[in-house]
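To start, I am sharing the structure in question, which I have written as structure tokens.
Then we have subunit A:
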Amino acid sequence: MGVSSMSGWIKGLALLAMLLLSTSVAANPEPWQLNMTPGVTASSKEVYELHMIIFLICCAIGVIVFGAIFYSVFAFRKSKGAVAAKWSHNTVAEIIWTVVPIAILVGMAIPATGTLMRMADTGDAELTVKITGYQWKWRYEYVGTDVNFVSSLSRDADAARRVGSGIDVRTVPNYLLDVDKPLVLPVDTKIRFVITADDVIHSWWVPVLGWKQDAIPGFINEAWTSIEVPGTYRGQCAELCGKDHGFMPIVVEARPKAEFDAWLAAQRADRPDIEATVQATPAATVNKS
Partner candidate 1 sequence: MAEHATYGAHDDHAHDAHDDHGGHQQSFFQRWFCSTNHKDIGTLYLVFSLIMFFIGGAMALVIRAELFVPGLQLVHPEFFNQMTTMHALVMIFGAVMPAFVGLANWMIPMMVGAPDMALPRMNNWSFWILPFAFTLLLLPLALYTFFGIGGGGPAGGWTLYPPLSLQGGNNVAFTIFAIHMMGISSIMGAINVIATIINMRAPGMDLLKMPVFCWTWLITAFLLIAVMPVLAGAVTMLLTDKFFGTSFFNAAGGGDPVMFQHIFWFFGHPEVYIMILPAFGIISEIIPTFARKPLFGYQAMVYATASIAFLSFIVWAHHMFTVGMPLGAALFFMYATMLIAVPTGVKVFNWVSTMWKGSLTFETPMLFAIAFVILFTIGGFSGLMLAIVPADFQYHDTYFVVAHFHYVLVTGAIFAIMAGVYYWLPKWTGVMYNEMLGKWHFWLSTIFVNVLFFPQHFLGLAGMPRRIPDYNVAFADFNFISSVGAFGFGFAQLIFVWILIECCLLRKGAKATSGVWEGARGLEWTLPSPPPHHTFATPPVIDDRQLAHGDVTH
Partner candidate 2 sequence: MSDRQDPDPRRPAARRTALIVGLIAVGIYAAFFFRAVLNA
């Protein structure tokens, strides 16, 4: 660290001020990032808005409560001659601060319920991808095709992360957030994910998509997304899954539909041997718990 960290701090503070003022979207984690990403899907934006609403409500309540505490601390000091009042009740006040929070909570619960119901609706998907978690990599299967591959930590990062590797991890691009083979998805398409695991519980999470979903052996969970902006989006396993839990990243490459179709066709052409068996692949049986 040393000198470089000092200049890093100054740069960081400038960036912090910028982040506070700007509303620009961070697609992937950025240094000094303070807030949740609004993401690149309609759901993730709703989640972000819910997060901001509840955050601001908490801030408002905080200003009132902490304001009252600090006022008391400065105004009612014995050293300033404050004499204690005798009362220990005020029914009106007690009713107000029971009823008002209930009203605020109801106001909070309504939009949250709407968003949750929309996020739970996995119907009418145009594409289904099966995700399987393994210690410590992900398998992606494009259901209905033979395209099926494993995605694991990029080679550079895997070398750099070892204790005593001697490699400065700051020189590795997208350290721990890069894979050998990303999950390619089309934009503007409702994609359903069926998520499971083979050994222990994992959790599939790309922050810009707005959710994470546990991958549990013996269970098949569902989730969906519809990405609005092409780009490369990074995430990580979010459920402790053993020693290399921190080293099983997720990369989603969102491409325009035509490009995606071409990519998928190329993947299938690569593997003519399995082409014949596609029809025989049984559709994933969904058993939502």
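One rule holds for everything that comes next: a contact is a pair of C-beta atoms (placed from the backbone, for glycine too) under 8 Å apart; a residue touches a chain by one contact, two chains touch by 3 or more; residues count from 1.
A quick word on the picks: all candidates are chains of the complex that A comes from, given by their letters.
Note that the structure is predicted; figures quoted are calculated from it, not measured.
Interface remark: subunit A makes contact in this complex with candidate 1 (options 1 or 2, touch as defined above). The touching residues of subunit A, when paired with candidate 1 in their complex, are 1, 5, 8-9, 12, 26, 28-37, 43, 46-47, 50-51, 54-55, 58, 61-62, 65-66, 68-69, 72-73, 76-79, 82-90, 93-94, 97-98, 101-102, 105, 108-109, 112-113, 115-117, 119-120, 160-163, 165, 168-170, 174-177, 199-201, 203, 205, 207, 210-214, 216-219, 221-222, 235-247, 288-289.
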